[in-house]
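Here's the structure, in C-alpha cells; my notes come after.
The complex is shown incomplete by one protein chain, all other protein chains being positioned as in the whole.
Each chain gets a letter, A and B, in the order it is written, and its residues are counted from 1.
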Amino acid sequence: MEKVSIISLKDIAVSFDGEPVLKGFNLSIGDGEFVTLLGPSGCGKTTTLRIIGGFVRPDSGDVFFNGKRITALPPHKREVNTIFQKYALFPHLNVYDNVAFGMRVHGKSERAIRQKVGKMLDMVDLRGFEYRNVNQLSGGQQQRVAIARALANEPKVLLLDEPLGALDLKLRKDMQVELKKIQKQTGITFLFVTHDQEEALSMSDEVVVMDKGAIQQIGTPLDIYNEPKNAFVADFIGESNILDGIMREDFLVEFAGRRFRCVDKGFRTNEPVDVVIRPEDIDISKPDDEKLTGMVQNVTFKGVFYEVIVDVHGFKWMIQTTDYVKSGEKIGISVQPDEIHVMHKSEYSGKFGDYSTFSDEMGDDVQPLPKAEGAE
Amino acid sequence: MKAVSRIYMFLLFLFLYAPIFVLVIFSFNGSSTMSRSVWSGFSLRWYACLFQDQMLLVSLRNTLIIAVVASAVSTVLGTAAAIGINGLNKWARRVVMNVTNFPMMNPDIVTGVSLMLLFVAAAKFMGNLALGMVSLIFAHITFCLPYVILSIMPKLRQMDPNLAEAAEDLGCTPRQAFFHVVLPEIMPGVVTGLIMAFTLSIDDFVVSYFTSGTTQTLPIFIYSMTRKRVSPEINALSALLFGTILLLLIIINIRTSRESKRSETLQKEA
Partner (left out) sequence: MKSKAAVYPYLVWMIIFIIVPTALVVVFAFTDKGGTFTLQNLQEVGQYSNIFLRSIWLGAVATVVSLVVGYPAAYIISRHSVSRQNTLIMLIMLPMWMNFLLRTYAWMTLLEDSGFINRALMACGFPSVHMINTQGAVVLGMVYNYIPYMILPVYSVLTKIDPSVIEAAEDLGADRRTVFLRVTLPLSMPGVISGVTMVFVPSVSTFIISKMLGGGSNLLIGDLIDMQFLGSAYNPNLGSAISLVLMVLILICMGIMNQFDENGAAEGGMMV
C-alpha cells in the first residue's frame, strides 16, 4: 500500500560550526499520518523539523513538498506550521490576536477571522479566553493557544517540537490524547518530535528513531518495539536484555552458552548477532537442567509487576513478572522461540542491554552511557 | 538606629539639594551686579534678561536639534545593531561588545579630543569646512549608541528566540516579523534607549566642547556664562531648567504609576 508522501527529505546534510548534525538523511512522510521523530537530545530531530519549517538551510540535499522542491523557500511561504517548544506565543497580543495573527498576515477579512478563531478556540476548549493575556494562562492553556494559532493557518503539515515537554505528567497524558484526536479530526499530517518513547509509541502511526544524526529505524510502533533493528533501538524503546549470540543456522541461535529455537532466519551460518529479549517475555520457574539458571539479585515492586534483576553467569537480566521471587533465590529462566529477536551486529553492539549498572533509568533524555560488557 | 539613619539621609539630601535651592532662590534676586549672594528683594529681572538673550535662544535651538537628530539616528542604528549583535556567535559578540563598551569606559575628555582630531582632519580634507552642527551631531550619535544598545540587549535576551520564527512560520516576511512581533517585544528597551540618548545629548558638555567649533549648545553657553565673574542670569536659567525637569519627571511618574495600577487591576480581573 503506497501512500502519497507530502514531505520528503533527500540526502540532507547539515552541520553547525563544523559539527555534523545530520548526514545522508532521507525521509519521506505520508499525507495525513502522525509521524514521530524519536531520539535522545542532540540526535538531530529538532534540526530535521527546522529544515522542514524553513528555519535551517541544509548544507546539501533537498526538501520536497508535494513533489515540489522547497529547499530554498523561506518559512513564510511554506504550507507548514510549527508548534515551538516553549510555544513562542506573542506576549504583546491576547489569545484572540495570537490565534488571528496568521490570518491577519494573509489579509483575511475580520469577519472570516472571527469565525475561524471561534472555531479554533472551540476545538482546543478555550472558548471564553479570547481576551486573556497569554502570560496569564497556564502551561496547558498556552499549549492549546499555540495549537489553535498554528491550525488557524490551515497548514498541510503541522510540526510539533517537543510540545509536551514543559507540561507535568498528568497534563501531558491528557494532551497526548487531545493531540491525537485533533489530528484525526483535521486529517492534517503531524510531524512530532519527542525524546519520550512512551509518547511516541502511544501517539504515532509511524515512528522514526534517530541517533547521531542518522535514522536508526522507521516503522509502526509495533514494529519498532517487536523488531528493533539494532541494539540502540532495542534499548531506547522500552527495556531490553541484549545478549551476544551466534546464529548457528536458520531458526537456531546460541547465547548464554545454550542453543535456542527462534523465528529468525536469513543470517549467515555462525554469524555473530545481538539477541534481544524483552523483560516481560521471560518466564521464570524452578531451576532445572533444561533451563538457564540464575541468582535473583534485586526485586523491585512496580505495581503491576515485579522487576527482577537476575545474575546468569555474570550477565544481569531484567525480568518483569507477576510471580514473586525472593532476593538470593535461584531460579530458572525460559523464553519462547517467538520472543527471541535476533539482530545484526551494529556500532551499538555491546553498549546496551546489560543491567549490571541498572538504577531505574528515570530520565529517558539522558543518553545511556556505554556499559561494561557483562557476559563474555 | 532609625533616628540615626533618618538624620543621615536628611544631611545627605541637604548636601544634594541646598546648592540647587540657593541657586533657585537667588534667581529671584533683585540686586544688579554687586554679588551673587546678597539678597536685595524679589524680582524677575533675570528671567526677563534671559529671554532677551539671543545667544541663549540660539544655543537652546541648537541643543534641541542635535538632541532630536542624534537620539533618533542612534536609536534606529542602535536597535539594528542590538538585533545584529544578538544574532552573532559568542566570539564575534564579545568583540563587538568590547567595542561598544570602550567609549563608555573611556574618559569623556579623551573621546572628545579624539573626535576633535578626526573632525579637524576631515574638515581640512574636505576643504576648509569648520566644526559645527554636523560634527556635533556625529559626535552625539557616537556616544549615545552604546547606551541605546545596552538598554535594548537585555530585552532581546529575555525574548523567546522562537518568536520571530513563529511569526515567519505563520506567514510573515522577515520584515513583517520584525515590525509585528520583535519590535513590540523590545519596545520598552527602545524607548528607554531613546530617552537616555536624548537626555545624554542635551546634557553633554565635554564632548561637545571639543567638537563644536564656534557653535553654541546650551551647556557650552552655560559654561561661557560661568566664566563671567557675575552673571545672575545663570541662576534664572538653572531655576527654569530644574523646574522643567521636575515637571517632566512628575508627569512621567504619574503616568507610570497609573499604568502599573491599571495592569494591577487587569491582573485582578483575570
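By definition in this document, a contact is a pair of C-beta atoms (placed from the backbone, for glycine too) under 8 Å apart; a residue touches a chain by one contact, two chains touch by 3 or more.
Remember, it's a predicted structure, so these values are computed and weren't measured experimentally.
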Touched by the hidden chain, restricted to displayed chains: B
Option from B:116, B:136, B:159 or B:197 whose C-beta touches the chain left out: B:116
Residues of subunit B (touch criterion as defined above) contacting the omitted chain: 5, 8-9, 12-13, 15-20, 22-23, 26, 35-38, 77-78, 80-81, 83-88, 96, 99-100, 102-103, 105-111, 113-118, 121, 138-139, 141-142, 145, 149-150, 174, 199, 203, 205-206, 209-210, 218-219, 222-223, 226, 234, 237-238, 241-242, 245-246, 249, 253
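In the analysis below, only the chains that are shown with their structure count from here on.
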Whole-Å separation of chain centres (CA-atom averages), subunit A against subunit B: 56
Subunit B-facing residues of subunit A, complex: 17, 53-55, 74-76, 80-82, 84-86, 88-92, 101-102, 105-106, 132-133, 136, 149-150, 153
Contact footprint of subunit A on subunit B as seen in their complex: 89, 160, 162-163, 165-174, 176-177, 180-181, 184-185, 266-267, 270
